[in-house]
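The complex is shown incomplete by one protein chain, all other protein chains being positioned as in the whole.
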Amino acid sequence: MKVLVKKIIRKKMLIASLLLLVAIAGSAFFQQKEWKAPASADAKKNPLTADATTIAAGKTVYVKECQSCHGKKGKGDGPSAKDLDIPAGDFTKAVTQSQSDGALFWKISEGRKPMPSFKKKLNETQIWQSVVYMRTLKQ
Amino acid sequence: MKRNTLIIIVALILTTGLVIASCVTAKITDKSGSQLWSENCQRCHNTPPSSAFTNSQWEVINTHMRQRAMLTEDEYKKITEFMQAGE
Partner (left out) sequence: MKKKIFISIAAVLLLSATGFSQQYNQDYLDSLIQNKVQPLISRNSKFVLTGYTTAGAKFAKDDTKFNGFSLNPILLWKPSEKIFVEAELETELEGNETVINLEYANVSYFLNKYITFRAGKFLSPYGIFQDRLHPAWINKLPTAPPGYGHDGVGPSAELGFDVRGGIPLGSAKMNYSIYVSNGPVLNTGADEPGEEGMLSYENADDNNNNKTFGGRIGLLPFSNSSLEVGGSWQLAKPGDKGSVYENLKTQQYALDLTYVKQLDFIKGLFDVKAQWNWVNVDKADYKDPDDPTGTTTYTFDNKRNSVFAQAAYRPSMSPNKFLKKTELVFRYAGLNPPSGSKEPDKIKQYTYGFNYWINWRTAVKLAYQRQENNNAFLVQFAVGF
């Protein structure tokens, strides 16, 4: 146990001092890896049309499951977004809006922490509905 | 004297609270894990991202919070499921 603790401390010290140097050098801001849906996801077509009923249904899903982080207007400024280690996606911007419906469907289904996976929680229709609603948030 | 003011203040808070509560139709038991996570954690501390602990750790952490923050069983289950969704 003692050896283990010593090991942790030694490794910790090493990491800490290395990072201290990094921080002092001012390059503490690290880039997160881009989250890309596989090409196969793009091929999946949205079976729903963007009519009023679908948008309303999508909003219901959005308010319940997405709004806490992505915010009322989709800006990624929901009440629980402030301390996420990877910022919540901004749906008003081209970064999100330029992605295909299939790619958004794939990301909602699979998730990548802190973004949860919704494939067990929501059915396919609900996920497509939320994709339709997300399109209305474009600015 | 002080005691009386105190009782009046408490009574006022409770009645206003209950009146407002009865106007709002949203039932807490209808809420999703996402909403419960967002609304409850922050009452004491910053809301943790699901990536803060591993999925098996979340079960223990949330049991700790069920006891400490007196979360209802429903809240505990939904929040844990939400934190554990995905890797």
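Going in written order, the chains are labelled A and B, and every chain counts its residues from 1.
Basically, a contact is a pair of C-beta atoms (placed from the backbone, for glycine too) under 8 Å apart; a residue touches a chain by one contact, two chains touch by 3 or more.
Bear in mind the structure is a predicted one, so any value in this text is a computation, not a measurement.
Go through subunit A and note every residue touching the omitted chain.
Spelled out for subunit A, the touching residues are 4, 8, 11-12, 15-16, 18-20, 22-24, 28, 71-72, 75, 77-79, 81-83, 85.
Across the whole complex, list the residues on subunit B that are touched by the chain not included here.
2, 6, 9-10, 13-14, 16-18, 20-22, 24-29, 31, 39-40, 42-49, 52-54, 56-57, 59-61, 63-64, 66-75
The criterion applied here is as follows: only the chains that are shown with their structure count from here on.
With centres defined as the mean C-alpha position, give me the subunit A-subunit B separation in Å.
Distance between chain centres: 24 Å.
Where on subunit A is subunit B touching in the complex?
Against subunit B, subunit A makes touches at 64-69, 78-80, 82-86, 110-118, 120-121.
Contact residues on subunit B for subunit A in the complex?
So the residues of subunit B in touch with subunit A come to 31-32, 34-35, 37-39, 41-42, 46-52, 81-83, 85-87.
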